[in-house]
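Only one protein chain is missing; all other protein chains are in place.
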Amino acid sequence: MSMQTGRRVGVAFVGMGGAVATTAIAGIEMIKSGSNRLDGLPLAGLSVQGMTDYKDLVFGGWDLNGDDLASAATGHGVLTKQDIENGAQVLKGITPWPAVGSAKFCKNIEGGNRIVAKDHRETVSIIAKDLKRFREESNLDEVVVVNLASTERWPDLTAAVLNSTDAFEKGLDTDDESISPAMLYAYAAIKSGVPYANFTPSVAADVPALLNLAKELGVPVAGKDGKTGQTMMKTVLAPALKARALHVDGWFSTNILGNRDGLALNDPSSLQSKINTKGTVLDSILGYPVEDHLVHIHYYRPRGDDKEAWDNIDVTGFMGQRMQIKVNFLCKDSILAAPLVIEIARVLDLAKQRGDSGAQEQLSTFFKAPMVKNGAGPVHDFGKQQKMLLDWLGVN
Amino acid sequence: MSMQTGRRVGVAFVGMGGAVATTAIAGIEMIKSGSNRLDGLPLAGLSVQGMTDYKDLVFGGWDLNGDDLASAATGHGVLTKQDIENGAQVLKGITPWPAVGSAKFCKNIEGGNRIVAKDHRETVSIIAKDLKRFREESNLDEVVVVNLASTERWPDLTAAVLNSTDAFEKGLDTDDESISPAMLYAYAAIKSGVPYANFTPSVAADVPALLNLAKELGVPVAGKDGKTGQTMMKTVLAPALKARALHVDGWFSTNILGNRDGLALNDPSSLQSKINTKGTVLDSILGYPVEDHLVHIHYYRPRGDDKEAWDNIDVTGFMGQRMQIKVNFLCKDSILAAPLVIEIARVLDLAKQRGDSGAQEQLSTFFKAPMVKNGAGPVHDFGKQQKMLLDWLGVN
Amino acid sequence: MSMQTGRRVGVAFVGMGGAVATTAIAGIEMIKSGSNRLDGLPLAGLSVQGMTDYKDLVFGGWDLNGDDLASAATGHGVLTKQDIENGAQVLKGITPWPAVGSAKFCKNIEGGNRIVAKDHRETVSIIAKDLKRFREESNLDEVVVVNLASTERWPDLTAAVLNSTDAFEKGLDTDDESISPAMLYAYAAIKSGVPYANFTPSVAADVPALLNLAKELGVPVAGKDGKTGQTMMKTVLAPALKARALHVDGWFSTNILGNRDGLALNDPSSLQSKINTKGTVLDSILGYPVEDHLVHIHYYRPRGDDKEAWDNIDVTGFMGQRMQIKVNFLCKDSILAAPLVIEIARVLDLAKQRGDSGAQEQLSTFFKAPMVKNGAGPVHDFGKQQKMLLDWLGVN
Partner (left out) sequence: MSMQTGRRVGVAFVGMGGAVATTAIAGIEMIKSGSNRLDGLPLAGLSVQGMTDYKDLVFGGWDLNGDDLASAATGHGVLTKQDIENGAQVLKGITPWPAVGSAKFCKNIEGGNRIVAKDHRETVSIIAKDLKRFREESNLDEVVVVNLASTERWPDLTAAVLNSTDAFEKGLDTDDESISPAMLYAYAAIKSGVPYANFTPSVAADVPALLNLAKELGVPVAGKDGKTGQTMMKTVLAPALKARALHVDGWFSTNILGNRDGLALNDPSSLQSKINTKGTVLDSILGYPVEDHLVHIHYYRPRGDDKEAWDNIDVTGFMGQRMQIKVNFLCKDSILAAPLVIEIARVLDLAKQRGDSGAQEQLSTFFKAPMVKNGAGPVHDFGKQQKMLLDWLGVN
């Protein structure tokens, strides 16, 4: 376990009532009270100077659903009844701040706990005030924003407004339609000097306008799209297939999941954002385009918050002979995601302390489409990503 | 493809008529004739100064079965009829040299093509002459011995004869029962200055007596137990589970295979050798003992030379919640093994050129129980092994 | 094996150059020549009075692709090179008759070997002449037509023209757009007194207009959509789940296949026909609607003519506890389908001899959406279907 620094770090979640956020919060609160172990927390075994302790994390955040977190968590079905009872006192006491919602960017998910603002400018001002109030009221040394909201549709990345800081500022003034809710959160955080991570497939901070702003203002950012189940496995297996020169003829990936995330993906435009971030991983690792790489995600209610992936991989080896690998991963989406979110927040806080700004590539292992500092493509090989992280932390 | 150096390297297989050797030989001969691609050859894409080209490999070896290689290959059912026809001219022309056999060390497999010798000393002398003749008749720059024979039973590793060079020499004189056929080949090779690799689970050169001898005489050696299917996958997946702090509660591995290898493993003492080399991999990578790690290998004829592995992995993640990963690998044993054997031979020849002697750790990626230079435990993490190899080759 | 009656039965395939037809023809020709066993032929072990012997079958048929069957079969990749060589003499000598094609009913598949006719009437007249010529030239006791052509889009089943024989006749005169190519073949066969089977998901003879005509004219018909892989398995498993009172909460079925059939299903309207015939099976057997029953079919080229199904079944048992069954079927579409087609032809010929007309329910076991004589729903339970067939044959 990392050393106890006493450094208080606030984590403000966009989508605080969701399955991942409530699981993360409940889990950390249970660690504070001694009823949860450190399983699943990737950096739990390391001793890194300056990194805040799990027990010094404090939580806040926004959600369109204004229910207290105990109610929200009960609905997600991730935590056991026992877990919720154990953490009830804390969870019941937390209610999300009003959030930004836009049916234009995400159709399926709605809720009534909305920021009332006449335009983009007023919205970002309210978000910034939320952050300031959180920092002051909770007596925090630092705040980190982590986006866990439902996936937004893919924007037009060539829009001028997304490609320079100036144009973006003007876009805020003119209520430009290309600016999504996730971008408003990202902008408000960066302007407030608050590190920002995007765990969703939404574009959010991954546009030149916001990346440049982050660099200018010395704010670390990271993203995008948490790498938990099938894609993680893909980035673990593909490097080995490449090392053994087994040519990947096809990779068929199907997923079934029954949570709110899955429901949102029933909206084809949100699904496309997801497929975008999943797609290039494989070709990038292998060094050639896999001609039959299919990825499907299906909303299947019996699975609940559990998520099941079935992958079939066809490879050609020596003498042109063909083999197959099939992987069936019965995982739990939020259980895998929640501890990653916690570690991302801890590392972003450390990056800020170290003066690192802009895209934090050392966090690549936690993302399907890692944001990178310069034009070079991201590293997807899981082993190499892990080495990058441990090297940066200084513990390898 | 590596540069054509013109350096002729002979590969002498112990167990030349077996499925792996015949596949390796046929595959390389077909590369020479242009009818096979480089799929499955891990180092095919690299350009390494001094490493011999696939086309400059020449094959010889011993086998208890004296059939020509075309007949032997037909029996194994690995190569297609078409392949054997294509390579028939070459394969028909190759007949294995008489081999050493001992029912004490390997019960199930027998054959009549045996070295006639009155004792250990005469046996090693005949093996050494085989190597000398092979080098001269084929006009070779170097020879490498690779052991592909059936698995021997596990010897008593505490026997004095295996623990010092002197004792071993005396053991040869007294026909000591602790010295197995695989050790006789290893000794003869090392004494002849010929690099030796052990692709089988047998102990062979992995005893102090022979390792010291190799170091003294400047001979590179490598082993043991080729890592092709299930164990390879294990060393690919386990580091990722560790990186994500997913605690492995159990790992159930079962294998079905129908080739001569499987039949030999029906002898419980040979099976034990195999299980020994498979067993420690997991605990070593994870850093804790997996309490329920079961490995089973079954002789199942419908699978023929194909090999199928089914793994079930139980992990505990955040909040103590449990998940499962199941991997079904429909692989072809000899098709995976043959190209590794080729690369091991090429790297051992390069090591000899570079003056590296004793255990060649950079070859760890190809072995279930890598031999190491000093007392430290071997590296099992597939990604780290791959990095070691590429670093040694100077191509990373 | 059934008794040799000497009764010569001609089988005329719609889609004679396809993978199923060429496999069926090659297999029977190889049985004639003694180089194929009776594996996979469901009725091979039975002795049924009057049923024609495999050796007395004669083949003809239509295809938009005019290539000889040896060329066609080579393209499908189902038969081995050796098989095609063995059967080459026969297969090379068979060339499909010109066929009916309509881009309106099936988009993806085209070919130049087309019937030249100015309208529906002339088309059916040409088909009828083909059948007459086939019977005479091959000296046949009976002819059976089996539709194996690519799936057509689902027609408007409420169209008047499909609901009475008179309206259909008028529709032929007016070149009605609701009449598909498969219906033209069915009509021509029935009018010629020739039994007709529809092994595709297309509607074909399964409309009142044609069913009534078949009954009137004493012609047996059967269909539709051959039950080979995943759906067969579904009708095998579901009755057992019902017998054990395990409630099916969800059934997720995905398929990957790489043959021409898969390509055709890339056209969403053809896919819909397939999904229609697959969909109701489960609910019908279980007696309640499965709320999450998903069926997906994907075109995935590495699989070639092989077809792979992965099913995940979620059930609730005693005490409300949940369990899962996963089935991975690595099958070969045409290898499973071809012998069923043969048996269907043999049984239809026998039905004609026995004077049975209209829908032949005893053939239900071979179809995903069995045609039935009266308004009652079809039997889908595999075991009950098998009993129906054996009872009808008189061998149970």
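Letters A, B and C mark the chains in the order given here, with residues in each chain numbered from 1 onward.
The rule is simple: a residue touches a chain if its C-beta (ideal position, glycine included) is under 8 Å from a C-beta of that chain, and two chains touch if they have at least 3 such contacts.
Quick caveat: nothing in here was measured; it's all calculated off a predicted structure.
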Statement: Across C:L79, C:L162 or C:A205, the one contacting the chain not displayed is C:L79
- request: Among C:V14, C:A204 or C:M232, single out the residue that touches the unshown chain.
  value: C:M232
- request: For chain C, enumerate the residues touching the unshown chain of the complex.
  value: 23, 26-27, 30, 36-42, 44-45, 79, 83, 232-233, 236-237, 239-240, 243-247, 316-321, 323-332, 335-336, 338-339, 365, 381-384, 386
- line: Omitted-chain footprint on chain B covers residues 249-250, 252, 254, 256, 291-292, 294, 296, 298, 300-303, 308, 310, 312, 314, 322, 326, 328
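Everything that follows uses one rule, which is that only the chains that are shown with their structure count from here on.
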- prompt: Measuring from the mean C-alpha position of chain A to the mean C-alpha position of chain C, what distance in angstrom results?
  reply: 49
Task: With chain centres taken as the means of their Cα atoms, state the distance from chain B to chain C in Å.
output: 51
- request: Check each residue of chain C and list the ones that touch at least two other chains.
  value: 328
